[in-house]
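Missing here: one protein chain of the complex. Every other protein chain is in place.
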Amino acid sequence: MSADRLVGEEQGVVVDTTGSGGVDHRAGRREQVAGLLQRGAVFLVLAVAVVGGSVAFGSSFASVENFRNIAISSSFLTLIAIGMTFVIIGGGIDLSVGSLLALAGVLAAYGSRQGSLVAILLPLAACGAIGLVNGLLIARAQMAPFIVTLAALLFARGAAFAVSDEGNTTYLIEPGRAVTGLGQGTVLGLGVPVLFALAAFLIGLVVLNRTSYGQAVFAIGGSEDAAQLMGLPVARIKVLLYVASAMLAGFAGVLVAARSSSGLPTLGAGLELEAIAAVVIGGTLLSGGAGSLTGTLAGVLLLGVIQNLINQVGTLSSYYQQVVSGAFLIMVVVVQTYLSRRRRL
Amino acid sequence: MRAAPMGEAILTGSLSARRDLLAWVGDRGVYVALVLLVAFNLVFTANFATVGNLRLQLIQVVPVAIVALGMALVIGTEGIDLSVGSTMAIAAALLPLYLGYGPWVAIPIALLAGGLVGLVNGGLVAFVGVQPIVATLGLLVAGRGIALVFAQGRLTELFDPTLTAIGTDRIAGIPITVLVAAAVAGVVGLVVRRTTFGRRVVAIGGNRGASVLAGLPVRRTLVVVYVVSGLLAALAGILDTARLSAADPSFVGLLIELSAITAVVVGGTPLSGGRVRILGTLAGALLMQLISATLIKHDLPDSTARMIAAAIIVAAVYLQRTRVAA
Partner (left out) sequence: MEVDEIEAPTPVLEVRDVSKRFLGVVALDQVSLALHPGEVHALVGENGAGKSTLIKVMTGVYQPDEGEIVYLTQPVTYTRPRDAQAAGISTIYQEVNLVPLLSVARNLFLGREPKNRLGLIDTGRMHREAADLLASYGISVDVRRPLRELGLGIQQMVAITRAVSTDARVVIMDEPTSSLEPREVERLFEVVNLLRARQVAVLYITHKLDEVFKLCQRVTVLRDGRLVHTGDVAAITRLRLVAAMLGRDAAEVQAHGVTSFGEEHQQRDDRLVLEARGLTRRHVLDGVSIGIRRGEVVGLAGLLGSGRTETAKAIFGAQPLDQGSVSVDGRPLRLGSPQAAIGAGIAMLPEDRKAEGIVPNLSVRENIVLAALPALTRAGFLSERRQDELVAAFIGRLRIKASSPDQPVAELSGGNQQKVLLARMLCLDPKVLVLDEPTRGIDVGAKAEVQSLIDDLAGKGLGVLLISSELEEVVEGSDAVVVLKDGVVVGTLGRDEIGEERIMELIAEAGRADAGGTDG
């Protein structure tokens, strides 16, 4: 073990003596490489996929038009995955986001008859309320996030069907309404949903890495007991996590409804699982305490690109798509688990 | 993703009578709810107390009950199995492919497939260390796809007399599928209470670290638990297909994992593992089935059923947690 001496030893300064004759706790070369790989893998794979797709399919894949489509279709998942990233870093999980998206879409269409403001505020309020209940049950009643958000999933889906008369009524948004601009408009060539997704990403990045709140989320996910003892308002922070996640899902639902000018209660099934997949693929630990929004974004894009590539092949049935998705998720998680084990000191 | 911070002793607070009562309700509440619901139906629902209706309810609860029994074991180890619906679909999709060789070839193959899915799940969880929710999530997605591939996405009708008999015949007035479910329940119950394997399951769920240090074969036990869950899911898929004489891979087992988890949790088996209530699981499955049936009979829409189910899950888990310290 190498000696690790710092100047000031003679003045009785206590130095970091790891490595001075005993075990050195610092990350060795192997662990550092493993860490880099775990965090960077998703970008690598994304780059490979894009390059590979361009080579294999030429301009039908590598065109501005196609990338624009990928961006749009990924923007909704991005919004949801941002909220999911925060929740997972904080040590929890939110299974209700897919159903919340559907509920929000139905409410947006339903509320559009009263004007665009209602079309936006009603779904946000409803989703926020459900998120609040989730957060309170999890943070104050100490219930398991998995089961609470599972119940919310059922509840929200039920509510979506209830509002739309068991799926028999599909509310439509009239073409003239301002709210449709949110879903169908373009600014600088980019679809408005894409801009919202980018804005949410940037805001999320700042909040996660540069605010006390973000640090607190990392702390709670890393060690909730320690965070509590260090004086953090743990319950309040957790409640906010679930409210934010729900409202992001709600907003995504509004955008979907705006884009398709209708609110279908059947949407979003399995979306929460896709979001979890994107977050995990992006390098965020499912156990909490560490993660990155950039990774999540890359994960969402990767899923979008893969979907697109499968479509490019054309002959591959959507069933194989599912097999590939599932297998891919497993592969990524296995590699991640293996790498994170190597890093454990 | 545990929700019990401040890991101080489970010996906290004073045992008030109220807390006792709440804990009891969390454990046994499902029976009370079941009795109340049956009573309600006896009074307010027409044609409830007929043999025909009773039979119908039991027949409809069979798939969820069987899947829930396997799920109870998995949850007992503090795990979860989200892939059971897809496993059902795989079994259902395989049947028509092999019926040509006779039902007693097709059925074992379908069961084997279920076991294989469970083997993959168990391997990922026990040997690679992937979290159960993620591992079985992957199988959920991939498995449904595999089922669709096998069946070319089509619904297939089956014309096998043995299979039809299994699905629709009765012995002494009781449908065969119900008897199978009862048998499975009996076996699983016996295993949990009286065998070493059952003891290991609850120990692992109760304290994994302690189980390792006590020399229990933790990894092996975990794999077996997931294999059993897969086998039972396949069995449920087979019985469902036999009853309908048709295999529809898009719809078989859809969302059944949620129903199964609900039945298990409502029945008194905590998500944190360490305790398995077989009778409670059955009661939970029956309760959820009865709720749905009651709502239908009274012309209440499906959406209401979902919302009520959600409220019940929350109530059940909320009551359970009073047992464990905050």
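Think of it as A and B in the order they're written, each chain with its own count starting at 1.
What we mean here is this: a residue touches a chain if its C-beta (ideal position, glycine included) is under 8 Å from a C-beta of that chain, and two chains touch if they have at least 3 such contacts.
In this text the structure is predicted, and so the values were computed from the model without any measurement.
One chain is not depicted; across the entire complex it touches A, B.
Only one of A:Ala227, A:Ala252, A:Leu267 or A:Leu309 touches the absent chain when the whole complex is considered: A:Ala227. From the options B:Ala210, B:Ile296 or B:Ala311, the residue with contact to the chain not on display is B:Ala210.
Screening B:Tyr31, B:Phe197 or B:Tyr318 against the full complex identifies B:Phe197 as the residue touching the chain left out. Interface residues of chain B with the unshown chain, by the touch rule above, are 6-15, 194-197, 199-200, 202-203, 206-207, 209-217, 274-275. One chain of the complex is left out; on chain A, the residues touching it are 1, 3, 5-6, 8-9, 12-18, 20-28, 206, 209-212, 215-216, 218-219, 222-223, 225-233, 289-290, 345.
In this text, only the chains that are shown with their structure count from here on.
Here chain A touches chain B in the complex through residues 91-93, 137-138, 141-148, 150-155, 157-162, 166, 224-225, 228, 234, 270, 273, 276-277, 280, 286-288, 317-327, 329-330, 333-334, 337-338, 341, going by the rule given at the top. For chain B in complex with chain A, the touching residues are 1-7, 80, 124, 128-131, 133-135, 137-146, 148-149, 153, 258, 261, 265, 271-272, 301-307, 309-311, 313-314, 317-318, 321, 326.
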